[in-house]
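Missing here is one protein chain; the remaining ones are kept as they sit in the complex.
Moving on, here comes chain A:
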């Protein structure tokens, strides 16, 4: 993944999307906050996030890929790669 690909996907857009889904202020969704441990994102909420990401970025996310979503920065890199290769 190139820096250009990552830059094409705004991490703050994803931050806002996640914050909306898990009903937390955007400032609490830091780049490295652990979604499960720090932000109490359960499997259902993770699935909701994935569905919204699919709609926003017009990508397909497999179920096993959702389990790799451990932090905002991880998701950002994942989306950037998907968008770049999509």
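Definition applied: a contact is a pair of C-beta atoms (placed from the backbone, for glycine too) under 8 Å apart; a residue touches a chain by one contact, two chains touch by 3 or more; residues count from 1.
We take it that contacts and distances are computed from a predicted model.
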Out of "Lipoprotein", "Sugar ABC transporter permease", "3-oxoacyl-[acyl-carrier-protein] synthase II" or "Assimilatory nitrite reductase (NAD(P)H) small subunit", the chain not pictured bears the UniProt name "3-oxoacyl-[acyl-carrier-protein] synthase II"
Of the listed residues A:11, A:45 or A:83, which contacts the missing chain in the full complex? A:45
Listed in rising order, the chain A residues that touch the chain left out are 22-24, 40, 44-45, 47-48, 51
